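Everything on this sheet refers to the single structure shown next.
Every protein chain of the complex appears in place save one, which is left out.
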Amino acid sequence: MIRLARGLGALLALTLPFWLANPYFLHVVIMAGIFGVLALSLNLLLGYTGQLSLGHAAFFGIGAYTSALLTLRLEWSFWLALPGAVALTALAGWLIGRLALKLRGAYFVLVTISFAGVISLVSVNWMELTNGPLGLPGVPAPELGPWSLRAKSAYYYLVLAGVALSYLVCARLVGSRIGRAFLALRENEPLAESVGVDVTHYLVLAAVVSAGLAGLAGGLYAHYTRFVSPEVFLFTYTVTMVVMVVAGGKGTLAGPLVGALLFTALPEALRLATSWQWQMLAYGVLLVLLVFFLPRGIVPALAAWRARRAS
Amino acid sequence: MAGSASVVTLAVRDLAVQFGGVAALGGVSFEVSPGTITSVIGPNGAGKTTAFNAITGYLRPARGEITWDGAPLTGLRPSAIARRGVVRTFQKTSVFPSLSVADNVTIGLHLRATAGFLDVVLGRRRIRDEERRLAADAEAIIAFVGLAHRRREIASALPYGEQRLVELAVALAAHPRLLLLDEPGAGMTSGEKDVVSELIRKIRGRGITVLLVEHDMRMVMGISDIVIVLNHGRVIAEGAPADIRTHPDVIRAYLGTTGDRA
Partner (left out) sequence: MEQLLQHLVNGLVLGGTYALLGIGLTLIFGLMNVVNFAHGEFYTLGAYAAFAALALGGVDFVVAVLAAIGAGALLGALCERVLLRPLRAESIDTTMLVMIGVWIAMQNGELLVWGGVAKSIPHPFPTAPLVLGPVSIAPLRVFVLVLAAGLIAASYLLIHRTKLGRAMRATFQDRDTAALMGVRISRIHTATFAFGSALAAAAGALLGPVFLAYPSMGDLAALKAFCVVILGGLGNLPGATLGGLLLGIAEELGAGYVSSGYRDAVGFVIIILVLLLRPSGLFAREERIG
């Protein structure tokens, strides 16, 4: 049953541009994919190690700026610039991980927020590098041999590959000794230490991988919208990621993707009905309601429902 | 019993711990002989758990030296101490609450696996073999503590006594050569305590040295090879259970005539 659903899902994903030619819908799906990578990335920290990062927009933004600047200023190929962006954000994640080693809970949150705040101010003020508030226009679309991936249907496959890769990395980590160490940190840190889990090492590792994935999403975003400005550091992005992960189900693999799809499509549907402010207001209310009524998220709730029906 | 050639000993010398200027341990020295069950007893506030915390790296001692197998443990992180074969349990029940018993024990096997980041992300075949081996090891340990029928259940949903067994299984999974048990019988029925006592004997039978803090005198006297008595942060007596029972200082400490604290 599950296998059939998975196969069907994969088939739908692989053929999507052929039956969903409408560019607007494709755009929504592409954004859902980029947010899917972001949600997977945040989930690695929030869902598995139990540490909430509210600075994830910083990693997203660093990825976007790095990839854009490498192609614009150094004229690197997209295919080199994107890994470069991932590497640099992973390095930023390492830095934050090292800095926040001993901090947990609210203090971890504050360090990540502050980091994002500093980075965002740098992006506005370091005119020579970032062009300040005006941003960087004309980020090139990726090319594959003689083809440009400018068309939405082509870019869709690039994003799909990004999502698949991120999912694979998360799935393999989670099912391994490393993922178990993440969980041990979330569940009971002193006990984890007592059986030889070097908790800080794994927290740094989680931060590095999480940041790297957010950087990947940033790079994919930059070459898709082909414009990067300090807006990529908006706190709204971080909040959206949190809502996606919490709603979908933190600490599950499918949860963040379900959340990303839902919370990209939903605002787009709402956009026709209401203004952006109402949407954000609804986001806030929804987050509160989720905590009260669906604290573990959609995917775990569905799993529990299935288990009840089966027994 | 302690006659093996390699003298793998835990030696604690002049260990002192201070909490905000108050001495919780005031220069304690003792040794634990290999292959024994050694118990540390003493009235509440005598510094037993404090000593455990200092030995396993959860507390930084004010002074003193802790050596294991001839090498110092002082200043190492708990995980590094565990890597050297010194593993402890906690006074209050301590499991990975929302994970299954099997997952709890598999986390305990952390040091017996080698998978690094690249191995995992690249999905190397070696890793799959290792995971199979870990699963089998976990099964065996769960069976050893008698929880085979519970292995898929969520740890925090188990009754108290069984959670303590999960804790023991997690510690055993870490492959200790010295196992420190902090009140393994606390809050248990006498039937459960007998089960735990038997398990501790079986653990010694596997060549694991056991250092134990326990309040239940029947349990302590029943399973210990050596008993160390702490009072007011100092060792006041040390010896075989039979000698300790009749030791005048020990009797005085427990009757509370030497101290102002119960």
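First chain written, first letter: the chains are A and B, and each begins at residue 1.
Convention: contacts are C-beta pairs under 8 Å (C-beta built on N, C-alpha and C of every residue); 3 or more make two chains touch, one makes a residue touch a chain.
These numbers come from a predicted model, not from an experiment.
Novice: According to the contact rule at the top, which chains on display are touched by the left-out chain?
Specialist: Looking at the complete complex, the unshown chain comes into contact with A.
Novice: Thinking of the whole complex, not just what is shown, which of A:T15, A:S77 or A:N125 touches the missing chain?
Specialist: Answer from the full complex: A:N125 touches the omitted chain.
Novice: Decide which residue listed in A:L103, A:A141 or A:A154 touches the omitted chain of the complex.
Specialist: A:L103
Novice: Of A:F60, A:F115, A:F182 or A:F263, which one is in contact with the hidden chain?
Specialist: A:F115
Novice: Tell me where the left-out chain touches subunit A, residue by residue.
Specialist: Spelled out for subunit A, the touching residues are 50, 52, 54, 99-100, 102-103, 105-107, 109-111, 113-115, 117-118, 121, 124-125, 235, 239, 242, 246, 277-278, 280-281, 283-288, 291-292, 295.
Definition applied: only the chains that are shown with their structure count from here on.
Novice: What whole-number Å value describes the gap between the mean CA coordinates of subunit A and subunit B?
Specialist: The mean C-alpha positions of subunit A and subunit B differ by 42 Å.
Novice: Can you check the complex and tell me which residues of subunit B touch subunit A?
Specialist: Residues of subunit B touching subunit A: 56-58, 77-80, 82-83, 87-90, 94-99, 103, 106-108, 110-111, 113, 115, 117, 120-121, 123, 127, 131, 134, 167, 170-171, 173-174.
Novice: For the complex, which residues does subunit A have touching subunit B?
Specialist: Residues 169, 172-173, 175-178, 180-181, 183-184, 187-188, 190-199, 205.
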